[in-house]
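Sending over a structure as structure tokens; questions will come in a sec.
Incomplete set of chains, arranged as in the complex.
Chain nomenclature is as follows: A and B, assigned in order of appearance, with residue numbering initiated at 1 for each chain independently.
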Amino acid sequence: MQIGMIGLGRMGGNMVRRLRDGGHEVVGFDMNPESGRDVDSLAALVAALDAPRVVWVMVPAGVPTESTIDGLKSLLDPGDIVIDGGNSKYTEDRAHAASLAEKGIRFLDCGVSGGVWGAERGYALMLGGERETFDHVRPLLETLKPEGEYGLVLAGPVGGGHFAKMVHNGIEYGMMQAFGEGFATMMRSEYIDDAAKTMVSWREGSVVASWLLDLFENATKDDPELRDVPAVANESGEAKWMVEAALELGVPTPATGAALYARQASRGGADDVLRVVTAMRAQFGGHVTKVDEIATH
Amino acid sequence: MQIGMIGLGRMGGNMVRRLRDGGHEVVGFDMNPESGRDVDSLAALVAALDAPRVVWVMVPAGVPTESTIDGLKSLLDPGDIVIDGGNSKYTEDRAHAASLAEKGIRFLDCGVSGGVWGAERGYALMLGGERETFDHVRPLLETLKPEGEYGLVLAGPVGGGHFAKMVHNGIEYGMMQAFGEGFATMMRSEYIDDAAKTMVSWREGSVVASWLLDLFENATKDDPELRDVPAVANESGEAKWMVEAALELGVPTPATGAALYARQASRGGADDVLRVVTAMRAQFGGHVTKVDEIATH
């Protein structure tokens, strides 16, 4: 079927290719003239599509998504469908849906997992919105998703797609932290000769077999001790939202929280905490507080 | 090749079948006469094997393993090989190896993952000990492991097999806790219609695709809200050992620890902690402390 794609970056661009390979007609637009776009404005994109139009927004969350949805609201007709496939927070989706509904425009939010591998493997897609709208765009989703029975779900009402993706990413944080803790423990132990090789052996037959472990093999193939990887990890926001959402729901998420905290600490977030600890220890015990002394204790 | 198997319970029994299917000659012994054992004593087992003998001990850790190894020490000859495939702690392996070495008997420790699925899928095996001994029994290990290039590793010196298995189980704890936190968050959210269906959709194309998620689908097929599963989880000891080992090595394992703590709390371990909190709150703020009042606050 026909679709307009807004945002032709790494994710959007790959998705366009997968959609076209699947026989769909895609009209692509991006602010960047070098993006290989088919049209050079939102208006041109809308004009190039047949009603009821389907427009997939694949731009950064926040202002870019806001302004794109505002622009589409003024251009689209009742019955058209906007899908936000970016990383918007689930709470924003309701506002977007309500705004578009004022003009009778339908809305779906879609969490997309799969990273750079999705182009080939297919993307795991989580949708939020009306069943009828979901069914209308299903041919597109079937092409984007992996082959087989998994990888596509209508998770709930508007916001449900991004909520599911947020939870998905929180789980991903916890899993990566768990693998990291295991690797780090083995790296320091005299009982283990090769931590990476040991972990990689678990790819088959073991309870921890997983796609993340498959990726771990790639990562350690040429650098089994990960010496070229910095001991710093960034956070993308979604796990933080999940921990916050769970807090509000009264659900303790200590493992997800631990994963998040480890990353924040790696970026200096715990520095003032540690200063207090060391300052107090110095007061009551005459403990070491100077950096140069610490090196020898 | 030929092997003696001691312990014909669920794990040992399944392994015997897989070994025989693979063409090996297995002499099985178990304390239990109903176990389908081939011989009725350790001495008979040893007598039935050709030197250099290979004996696999698959009995509970602690006293059963201790007494079995002691018995084998008195019966075996120099050059024979004992493999401890049970759940012994890695620190015990060195004592066992040293004791057997007094008579020239060789020792391997082997962590086994795979549960009831191993019989069919093959077991992930992690060994500790000498390379030469490992190579000698390799044909057996190749049969027990899954097909393909994964599932078998010589992780390190004596103790390395059980150390690796311990770390493996710690990772497994963290992963299950991560999935649990995600599921629980979705269960309470108005944004998600069906938490189980959403999670199951991630089996393909997503970053969290894993064998545990495959099992989750089985578990939720007939009980999508897991209403028939108690909100209590046991611990098997190995994640605890991992957290302790990591503590001694100076490696923080907050996600693994969180998983462990959640289980201990579910069994009442945190009750006295909470009593202190509530008692202190009652003192300074006149907060509610009576069980019947709590229900309405």
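Operating definition for what follows: contacts are C-beta pairs under 8 Å (C-beta built on N, C-alpha and C of every residue); 3 or more make two chains touch, one makes a residue touch a chain.
Because the structure is predicted, anything quoted here is derived from the model rather than measured.
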| item | value |
| --- | --- |
| Overall number of sequence copies in the complex as this file defines it, 2 displayed | 4 |
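Assume only the chains that are shown with their structure count from here on.
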| item | value |
| --- | --- |
| Chain A residues within the chain B interface of the complex | 90, 113-115, 118, 121-126, 128, 145-157, 159-160, 163-164, 167-175, 177-179, 181-182, 184-186, 188-194, 197-198, 200-213, 242, 245-246, 249-259, 261-262 |
